[in-house]
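Reviewing the structure listed below.
With one protein chain withheld, the remaining protein chains of the complex are depicted in position.
Each chain gets a letter, A, B and C, in the order it is written, and its residues are counted from 1.
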Amino acid sequence: MSANLFGQRLQMMSFGESHGVAYGVVIDGFPGNVPIDTKLIQKSLDRRRPGAQSYTSARNEADQIEVLSGIFEGRSLGTPICIIVRNLDQRSQDYKTIKTKPRIGHADDTWKSKFGHADHRGGGRSSGRETLTRVIAGSLAQQLLKKVAPKLKVTVSIDQIGSHKIKCSPDQLPAKIIKLLENAKANGESYGGIASCHITGAPKNLGQPVFHKLKSDLAAAMLSLGATTGFEFGGGFESVGLKGTEFHKSMKSKNYGGIRGGISTGEDIEFRVAFKPTSSIKDTAKKGRHDPCIVPRAAPVIEAMAWFVLANHYLWSKTDQL
Amino acid sequence: MSANLFGQRLQMMSFGESHGVAYGVVIDGFPGNVPIDTKLIQKSLDRRRPGAQSYTSARNEADQIEVLSGIFEGRSLGTPICIIVRNLDQRSQDYKTIKTKPRIGHADDTWKSKFGHADHRGGGRSSGRETLTRVIAGSLAQQLLKKVAPKLKVTVSIDQIGSHKIKCSPDQLPAKIIKLLENAKANGESYGGIASCHITGAPKNLGQPVFHKLKSDLAAAMLSLGATTGFEFGGGFESVGLKGTEFHKSMKSKNYGGIRGGISTGEDIEFRVAFKPTSSIKDTAKKGRHDPCIVPRAAPVIEAMAWFVLANHYLWSKTDQL
Amino acid sequence: MSANLFGQRLQMMSFGESHGVAYGVVIDGFPGNVPIDTKLIQKSLDRRRPGAQSYTSARNEADQIEVLSGIFEGRSLGTPICIIVRNLDQRSQDYKTIKTKPRIGHADDTWKSKFGHADHRGGGRSSGRETLTRVIAGSLAQQLLKKVAPKLKVTVSIDQIGSHKIKCSPDQLPAKIIKLLENAKANGESYGGIASCHITGAPKNLGQPVFHKLKSDLAAAMLSLGATTGFEFGGGFESVGLKGTEFHKSMKSKNYGGIRGGISTGEDIEFRVAFKPTSSIKDTAKKGRHDPCIVPRAAPVIEAMAWFVLANHYLWSKTDQL
Partner (left out) sequence: MSANLFGQRLQMMSFGESHGVAYGVVIDGFPGNVPIDTKLIQKSLDRRRPGAQSYTSARNEADQIEVLSGIFEGRSLGTPICIIVRNLDQRSQDYKTIKTKPRIGHADDTWKSKFGHADHRGGGRSSGRETLTRVIAGSLAQQLLKKVAPKLKVTVSIDQIGSHKIKCSPDQLPAKIIKLLENAKANGESYGGIASCHITGAPKNLGQPVFHKLKSDLAAAMLSLGATTGFEFGGGFESVGLKGTEFHKSMKSKNYGGIRGGISTGEDIEFRVAFKPTSSIKDTAKKGRHDPCIVPRAAPVIEAMAWFVLANHYLWSKTDQL
């Protein structure tokens, strides 16, 4: 399995660097003859675009998808689907100073150490911009599942920004949070947060024994995202304090998070992801683009990865029995 | 990638069911000519054995390893290493009732639903006993790393049992916790907990871009364990409340957990794993064996999986540059 | 993908060395609830056993299979199936001289060079005995396909032994060939040969685009066998001399070998495999066991690998469309 490949039955190979020509993704294992609406993919991308809100980074790219292969006359060909998005607004001169001075909390130096060579204009593969390949893949996964699990829904909400516990849609932050983030943006401050993901209508039998339990693959998917620091599902860290007789009240307890023995039960699946404060603060952020909190923009990416994991396991489950 | 295979460069294929003939593991990709002391493997296994304490399950199996291949005259052959452990104490008559009535919180029914057939004597692949294959693989990984990273240490401690926040070695629980667990065992009660893992002396450059970040692979490894419900590293869920200027105090902040951009920095790596209360409570536990809290016994398994992930990434890093 | 793993949907991990404790194989991806008759596996193994004929090696091992996991009450569990065969007749003292002097045509020295350590008693993983893991896996694959493609048949015949072109079943060699091989065995001589494999009743749509064409996977399977030196299917090397208008007479031409664009068409599949003369000749063979021609014993192994490739692609084809 390669470093930039995700999934076992449905697979995505992601490529591209922040200051390179384009980001892109190749989806292999996508069944043939599935109706695909590329406008829906574009729409998903538009959701994660920066610059849409007062409190997000000003980097403003059209992020137009370009389908290179795998789709013909509105249906999948069963061949690998490659979709790219060009990097238009590269503004690399802003990043020149990085060449000599690593930015705090960023990964510029670790990548350079590892591979012996790095794009000194910053970010590279570890840029948040890489996640647009996930969103493209997730939209395709969603369109695949639409046919076989029409009631399946994946929704992300925000549970916490900084120290503020909230419960809102990532598209409708409360006024006080917007204020907080606008101030942060102005002052070179940043905040972390927690997002929760709710999946309803998922087929049962998703997940594989032992090393590809659904919880394990969801965790791997979420922790493959840049600023994440934690994953929990069902009862998670909080329910640790419960006695067994409280935790295991019924076979349908929410504490199970819709997964037992690593396999989806048909109940609602629920997991939460922690994000650290973005690294782009103060001095280091001055000249680059600055997102004071990544959580609202991460929401569509979490959804996308969840769709992808579900689609991967759906295809996998087709060989559980003859 | 198959369902029962873990790792990309060092790979373990695990097999065996709770009431079958044997558990075992095949390790592929293990370099040749590495000194291997099979007594160390046995010793690791002995640590996770149930029945060693007053508060653990009474299932008492010798768990003797049997090396079938891959090791000759104390050194690895570069061929797959297969090691098995026979199931001696199968006591299957105790489990007969399970055939008709699924046990609460267990996975008997989900597996049956998925594969159309299950061992009605219970547990199957989702038994905690499967983890002995991890411990064997982890011991081999540790011996591999001994030569190339002699200062590398992996230690697990327990941070919480039930609602009790503690900080102790899994082998030396405080008296009050032992009491708690003895009572739980007697009364069919159970508790969850949190274990933390500290890794010192790890080489830097471990972890691969994007989908095999070290954090992602550690999360997948830990969430592949039976009763786990959460994973966090570095600052984790708690540090979400910090401002960026607090979180990112220095390039060596503990909040990074020794990983930046998904890659080990050479600093200490630290992560935590949440476990739910064991499912074997009350009625359902009556006739099976009962562990009132899995966390102490999970400690050597967490260590083993951490060793394995590190060894996998160590081998992987050998091709980062020519 | 690991060195000792074969297949993408149905996967076999093979382990064991010639003078180790046991050979074995773990089959992962085998669907649940498939009826499995372990006596059929044993029967397949008996076919490839040496010592059954006057002209084969005298190494006589019972080769009793031992099922360690994955099968319960005559049906597959959906969990990995591990089956081992112990090495009883190790006679390692016969091989002592090898320690200092590599045997001509054998791989003892290449393996030692590669892994820095080798079993000086000879053979190791490159022993023909490793193929028993293939036969076990092939028998399981055959039982899987019995349910879904009941008319599917795989038959191997021998087309050539040494310079003698024949056409016979591997179990019924002509008298003159038996004589030839008996003489060869007595005199430390050896012969190569060609086996052909005929597959009838195969489902269409087996094979995947580009890198897992059915012909490519069959070639890889056959060339993974010890003494093989060539693979051809359909018209093969001989039909190279035909003009296109001769070669492409009809869509069902035998020249296509039942495969077009890498995918099975439902027509008969036919391929041929070349084997070099065995390396165990004269001096080097004196003390080891001596097979003057591997082709008759290879026949059941070719069949087994063909079954396995077909089963792998059958499972794979289940996700061609939703």
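Everything below uses one rule, namely that contacts are C-beta pairs under 8 Å (C-beta built on N, C-alpha and C of every residue); 3 or more make two chains touch, one makes a residue touch a chain.
None of these values were measured; they are calculated from a predicted model.
> Mind giving the shown chains that are in contact with the missing chain?
Those shown chains that the absent chain touches are A, B, C.
> Return the single residue from A:4, A:160 or A:279 that touches the missing chain.
A:4
> Just name the one of C:105, C:174 or C:201 that touches the chain not displayed here.
The missing chain is touched by C:105.
> Can you tell me which of C:18, C:69, C:87 or C:317 touches the chain that was removed from the display?
Checking each option in C:18, C:69, C:87 or C:317, the one touching the absent chain turns out to be C:317.
> So which of C:219, C:298 or C:311 would be touching the chain we can't see?
C:219
> For subunit C, enumerate the residues touching the unshown chain of the complex.
1-6, 8, 14, 102, 104-111, 113-116, 125-126, 130, 160, 162-163, 184, 188-194, 204-205, 208-213, 215-224, 228-237, 239-245, 247-248, 250-251, 255-257, 260-263, 265, 274-279, 281-282, 292, 316-317, 320-321
> Residues on subunit A that touch the omitted chain in the whole complex?
2-5, 11, 13-17, 20-24, 26, 28-29, 31-33, 66-70, 72, 75-82, 84, 111, 114-119, 124-125
> Applying the definition given at the start, please give the residues of subunit B touching the unseen chain.
Subunit B touches the missing chain through residues 1, 9, 29, 31-34, 78-79, 144, 147-148, 209, 315, 318-322.
To be clear about the criterion, only the chains that are shown with their structure count from here on.
> Could you name the chain whose Cα mean is nearest to the mean of all protein Cα atoms here?
B
> Can you compute the centre-to-centre distance for subunit A and subunit C, using the mean CA position of each chain? Integer Å is fine.
44
> Using mean C-alpha positions as chain centres, tell me how far subunit A is from subunit B in Å, no decimals.
The answer is 27 Å.
> Indicate the whole-number Å distance between the mean C-alpha point of subunit B and the mean C-alpha point of subunit C.
Their C-alpha centroids are separated by 37 Å.
> Two or more other chains in contact with one residue: find those residues in subunit C.
29, 31-33, 78-79, in rising order.
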